[in-house]
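Take a look at the structure below.
Entry: subunit A
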Amino acid sequence: MAFDSLAEFWAMGNYGAYVWSAYGISFVTIAFITLLSVVKGRKVRAELRQRYLRD
Partner candidate 1 sequence: MTYLSFVKYECLALYRNKQNLFNALLFFVMVSLLFPLGVSSEEAFLAPAAGGIIWCATLLAVLMVVDGLFKNDFHDGGIEQLAVSGLSFAWLMLLKVMIHWLATIGPLLLITPLLGYMLFLPTDSLVVVLLSLLFGSPSLFLIGSIVAGLTLTLRQSALLMLVLILPFYLPVLVFATGAIKAQQAGLDPSAPLAILLAIFFLSLAISPLLTAISLRASLAS
Partner candidate 2 sequence: MSWLWIHKLGSPKFFYGFSKRFATPIFFSGLLFSLLALGWGLGFAPSDYQQGDSYRIMYIHVPAAMLAQSCYLAMGIAGLVFLVWQMKMAAIFIQAVAPIGAVMALLALVTGSIWGKPTWGTWWVWDARLTSVLLLWILYMGVIALQNSLEEKVLANKATAVLSLVGLINLPIIKYSVEWWNTLHQPASLSLIEKPTMPMEMWLPLVISILGMYLFVAGLTLWRMQTHVLLNEHKASWVKKEVLNNGI
């Protein structure tokens, strides 16, 4: 471990705000596009199923 304590880990040598915001934004954005893809996939499948059941 490069840090002695958890507090130091959060502080990131006074760069905490930069490091954690960069990671936070990245996680949220990647989670967002993943979720978007999954939701769209489910929507398309549900719509197709409806259409097939109607015919």
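One rule holds in what follows: a contact is a pair of C-beta atoms (placed from the backbone, for glycine too) under 8 Å apart; a residue touches a chain by one contact, two chains touch by 3 or more; residues count from 1.
Per the selection procedure, all candidates are chains of the complex that A comes from, given by their letters.
The shown structure was predicted, so the numbers you read here are calculated from the model rather than taken from an experiment.
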item: From 1 or 2, the one in contact with subunit A within this complex; value: 2
item: Interface residues, subunit A side, partner candidate 2 - complex; value: 1-3, 9, 12-15, 18-19, 21-23, 25-26, 29-30, 33-34, 37-38, 40-42, 44-46, 48-49, 51-53
